[in-house]
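My questions will all concern the structure given below.
With one protein chain held back, the other chains of the complex are shown just where they sit.
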Amino acid sequence: MIEKTLKGKPAYWIWLAFLGMFMAIGAACYIRQYNIGLSLTGMSRDVSWGLYISQFTFLVGGAAGGVMLLLPYYIHNFKEFGRITILGEFMAIAAIIMCLMFIMADLGQPMRALNVLLYPSPQSILFYDAIVLNAYLYINILCGWVILTAERKQVKPPKWIYFFIYLSIPLAISIHTVTAMLYCGLGGRHFWLTAIIAPRFLASAFAAGPALIIIACLILKRVAGFDAGRKAMNKLVTIIIYAAILNMFFVGLELFVGYYSNIPGHKHAFEYLFFGLEHNGHVYNNLVPFMWGFVVLGFGAIAVLLTPAARKNDLVLGLGCGALFLAFWLDKGIGFVLAGFVPTPMYDVVEYIPTANEIGITIGIWATGLFVVTVLYKIAIGVEHEVEKC
Amino acid sequence: MDKQRRKFLKIAGASVVAGLGVPVIMKLSGEPAHAAGGNAAAAKDTLTKEASKAVRLGMVIDMRIFTDKPELLDDAISSCINAHNVPQFPDKKNEIKWLWKAPFKNVFPYHSSSYASKKIGKVDFAVLCNHCDEPPCVRACPTQATFRAESNGIIAMDMHRCIGCRFCMAACPYGARSFNYQDPRPYITKYNNEFPTRMKGVVEKCNFCAERLALGQEPACVEACQGTGAIIFGDLNDPGSELRAVLDKEFTIQRKPTLGTKPSVFYIV
Partner (left out) sequence: MYNKGIIIPGLLILVLFVTFPIWFNGFTTAGDLPKPELPPGGEKECVMPADYMRANHMKLLNEWRDNVIRDGNREILEIAGVKYPKGLQTACMKCHTQQEKFCDSCHIYVAVETNCWECHLTPDMATSKEATH
């Protein structure tokens, strides 16, 4: 099936070359970082995780979000998702590849990464994260490939694959739960130390992931003549709206606990995120525009998706999903990780501003993810068209 | 290879057993041996007692003495820097700190500092790794590059194994850990030939001078304060130690005790 990636319209090749350019820039930036060290990033002694880990966290959600296509199709027999489950699985593969790349970019000693397996440490959540992420990656590759091969041959998928499909559902939940546990198990960080992190992560993943798939479907409709069907899209919109409202609700609960209890440690990070935190006569507010962007775009997107127009008009639907994806990226891909470091354990405020080199690597990894998605979708759509012709 | 695998299976098996044997009763008091209760509690107490026979190194920092002689702390800090080839970065971003100083409100942020005495506000406190009995950094480390040394309770670092994920830095509630964002060597002014430097990409912190203890010497900071009683070092599990005598006599506080990390560094304010 791989041969399908080698035949395409000029636009396909131009798109891949465009991504390839950013991948090359990212690679060059990474070589610099590998040789000089992470001092080329904006990270510091006090804000020891930055863009890489926050992108990783967000993208685990992108991978887990695909399960919102599998679940209705395989458990509830919602037939309309039949054509797009493969898109969810391939999206998950690309997202996990990006996650692993971001982790590697973040390591101080990347050549020693396998120490995680060489010295298994069952008390460390990172150990479990490495296991579930890799398991989820390989299961998705396996399921995606087997199902697509069966579709191409116009036969039913073999029975044994269903075991892995059903396994991938709890695994999707677990990748994001374990990723949440990386944060919510740390006693010294008030902002992260809350049981709602895992549910919140899942809610935002189940909104942002399907939103991205809708955007992908809309693009595929225009450029590849692949129509996922209105009914499927509308079902996805319903799922997105519920999940998005849940995420907003969870954020609201966090704000309630902080402000009603009036415990300073519970409030600091929220103060920093939404209003600016005053410390020693200086107001620290780097993230305030991002977070209000999240609030406005988030509620705006929910409102747009609730309108009947979103169910008929592709442009409205696309804009709504785009806004929602961006909103939740601002929340989880920017705010969540960085705010955890405010204030520092020594009650100081240190702000983080990514460097150009760091942004270059980040864009390079995103470009790699898009590249992988493009190639995989090319295969999926190619098979789809081939079957239609028969 | 086979040995490694067996080791892995042993660890995997042990963690399953540990999972099943979650303590049934959690004592309210942190002190071992005192809590009364059912058989389970009694059984657990004997276990704690057994464990407490091992050495647990600790430290009392007497801030009354440092208040009178602030230069003493500077001496202690510079002897630590010299002993361990600690680089001195000009910028805050790349800073490496083993033993350093900070005001009360930063060291004890959960203690009230409203209406605090003027004296307290001006004094610089000595800050270092707490060598916790329940270290969150050790729990976080995915490679056991940081671990609790069984023989003396020191929270040690294996620089050969650290992958530089900085999970321990996020986990440490005391800001005691530093990451080598770049090669530290250009920022080391004097080398101590008896101790290595670090390379870029690994985390480091105070090691309670494990290498000096092995030679029968005191930690560098303790030695720098010799005769003043500003830093008392010893075994917390030895009731006859000078350290325990000071702890029995004086009122001491620990940093962020509510987190349950059980710091081994105590302060007399």
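Details
As written, the chains take the letters A and B, and residue 1 is the first residue of each chain.
Basically, contacts are C-beta pairs under 8 Å (C-beta built on N, C-alpha and C of every residue); 3 or more make two chains touch, one makes a residue touch a chain.
Computed from a predicted structure; not experimentally measured.
Across the complete structure, the visible chains that the omitted chain touches are B. Within the set B:A102, B:I120 or B:A149, the residue that contacts the chain not displayed is B:A149. Contact with the omitted chain, checked across B:T67, B:S113 or B:N192, is made by B:N192.
In the full complex, chain B makes contact with the omitted chain through residues 82, 85, 147, 149-152, 156, 158-160, 188-199, 210-211, 214-215.
Basically, only the chains that are shown with their structure count from here on.
Averaging C-alpha coordinates per chain places the centre of chain A 37 Å away from that of chain B.
Interface residues of chain A, counted against chain B in their complex, comprise 36-39, 41, 43-46, 48-49, 103, 106-110, 112-113, 115-116, 118-127, 130, 182, 185-189, 265, 340-341, 343-348, 350. Across the interface of their complex, chain A is touched by residues 4, 8, 11-12, 15, 92-97, 102, 105-107, 109-110, 127, 136, 138-145, 161-167, 169-175, 178-183, 200-203, 256, 259-261 of chain B.
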